[in-house]
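With one protein chain held back, the other chains of the complex are shown just where they sit.
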Amino acid sequence: MDLSGFRDPVIARGLIEAIDTTAAKLGRPVKIMEVCGTHTVAIAKNGLRAVMPENVTLLSGPGCPVCVTANEDIDIAIELARQPGVIVTSFGDMMKVPGSYSSLAKEKADGRDVRIVYSPLDALALAEREPDRQVVFVAVGFETTVPLIAAAILRAQAAGIENFSIFSAHKTVPKALAALADDPDVQIDAFILPGHVSTIIGSEPYRFLAEQFGTPGVITGFEPVDVLQGVYMLLKQLEEGRAEIEIGYHRGVMPEGNPTAKALVEQVFEPIDADWRGIGVIPGTGLGIRPEFDHYNAIKRIPVSPPPPKEIKGCQCGEVLRGITLPFQCKLFGKGCTPEHPIGPCMVSSEGSCAAYYRFTDYGRS
Amino acid sequence: MCLAIPARVVTIEEGRMASVDIMGVTRKVSLDLTPEATEGDFVLVHAGFALQIVDEQYANETLEILRSIPDFAEDEGIALEGA
Partner (left out) sequence: MRADRILLAHGSGGTLMKELIDDVFVQEFEEDALKRLDDAASLPFPGSRVAMSTDSYVVHPVFFPGGDIGRLAICGTVNDVATSGATPLYISVGFVLEEGFPIADLRRILESMRDACREAGVHIVTGDTKVVEKGHGDGIFINTAGVGVLAEGVDLSGSNVRPGDKVLLSGTLGDHGIAIISTREGLEFSTSIETDAAPLNRLIANVLAAAPDARCFRDPTRGGLASTLNEIAEASGVSITVEETSVPVKDQVRGASEMLGYDVFQVANEGKMVAIVPAKQAEAALAAMKTSPYGEAAAIIGEAAESAPGKVYVHTSFGATRIMDMLVGEQLPRIC
């Protein structure tokens, strides 16, 4: 399969011209928000902001699941790492994110057994190899990743693996979008909807954006042409006065999503409230492990009580995550908060808005 | 949260796993989410799992439409440089 067309500069140029034309016809300023860290990076890495017409602003929303993990959850992961006999496994993304007092990377430096894995199945395999240790997997991520964790739990159960458990800090996207659309401080005209989250959940869950809020959304892929296509389709909707949920990323997303994956999630997880760092509690946006799988729930198996969480003073991540403040408008950006010495999660995470701006654009550099 | 890349299914292995090829690199991934995948299919791989089969027809259709965008713009009376 030849997918190189999705990086083709000639196709890209055609789309940019079409975007210019449509934006000109629209005439008014529009704010388009993406809510997926991978889009944040794709836009920054491909220099797409620079080719947008004057009246189109691309904003980054709370799409970095690492950035929106509550301090308290990171503190719990750290407390788990401090328990004797526990190996904490994690995706690389989480290692450097600061909790209230420490980070997984710092704990590792202090001698705790914290290991990076690429897949929850690697953590499961580790549990099989180390029967005398408790292997905990720190599960962070949106709907793209949740089915994998559900599958890992079911595999553990089927294989009778007793020393494997999951600490779930998962979150879901659609209700968070509702909170953003409902927030008077946040004024978004259209959403670039996450590609791979939608691979799992399909397009239905976003319908309310169009029907309730009159806000168009386009499910978009991650190659530069995909992103431009998404922007073009959104501008077309705005220009024609439509508000629909469209799939731009046809090759990767079906309207019904992935029913097998959805069933796995339904079997293992149930919706709970979740605390989004910098935003607050958004009801029903978390996923808790169902009681019948308590056995694989790390905080049930290894109860811990970390010290009370505390927030960082001066950090404006909350406003950045909601698109109210642009990264370089944060008082700490580049001065006190840099990728080398990050203060907030937006700068630490490799796909946080601030890190993306700092790394790929001239904004952060004097 | 969305880093997933297309990979070609090379062989189906036991235990609902498959060996996939990403530009010459091979890895074992789980087919728990895509039990219907067979050899030769392209799948999106995320953290050791296949999320979905990539629809080649849709991919080609999309590219065709995108390639013709400059023509649409021309219809609307806008001249494109280098088109």
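Per-chain residue numbering starts at 1, and chain names A and B are given in the order in which the chains are listed.
The working rule: contacts are C-beta pairs under 8 Å (C-beta built on N, C-alpha and C of every residue); 3 or more make two chains touch, one makes a residue touch a chain.
Keep in mind that what you see is a predicted model, and the values were worked out from it rather than measured.
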Query = Since one chain is left out of the picture, which of the remaining chains does it touch in the full complex?
reply = A, B
Key: Selected from A:91, A:167, A:249 or A:333 as touching the chain missing from the view   = A:91
Note = Which of A:55, A:83, A:157 or A:361 touches the missing chain? It is A:361
Message = For the chain not shown, which residue from A:46, A:134 or A:215 touches it across the whole complex?
response = A:46
Request  = For the chain that got dropped from the picture, name the residues of chain B it touches.
outcome  = 1-3, 5, 22-27, 45-47
Remark   = Across the whole complex, the chain not displayed is touched by chain A residues 7-9, 12-13, 37-38, 44-48, 50-51, 64-66, 89, 91-93, 95-96, 115-118, 122-123, 126, 141, 145, 224-225, 339-340, 349-351, 359-362, 365
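The working rule: only the chains that are shown with their structure count from here on.
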Inquiry  = Using mean CA coordinates as chain centres, what's the gap between chain A and chain B in Å?
reply    = 21
Inquiry  = Under the stated contact criterion, what part of chain A meets chain B in this complex?
reply    = 1, 3, 5-6, 11, 13-15, 17-18, 21, 36-39, 63-65, 91, 118-122, 141-142, 144-145, 147-148, 151, 154-155, 194-197, 199-200, 222, 225, 229, 232, 250-254, 258, 260-261, 264
Query = Which chain B residues qualify as touching chain A in the complex?
reply = 1-4, 6, 8, 30, 32-35, 42, 44, 46-49, 51-52, 54-56, 58-59, 61-63, 66-67, 69-70, 72-73, 76, 78, 80, 82-83
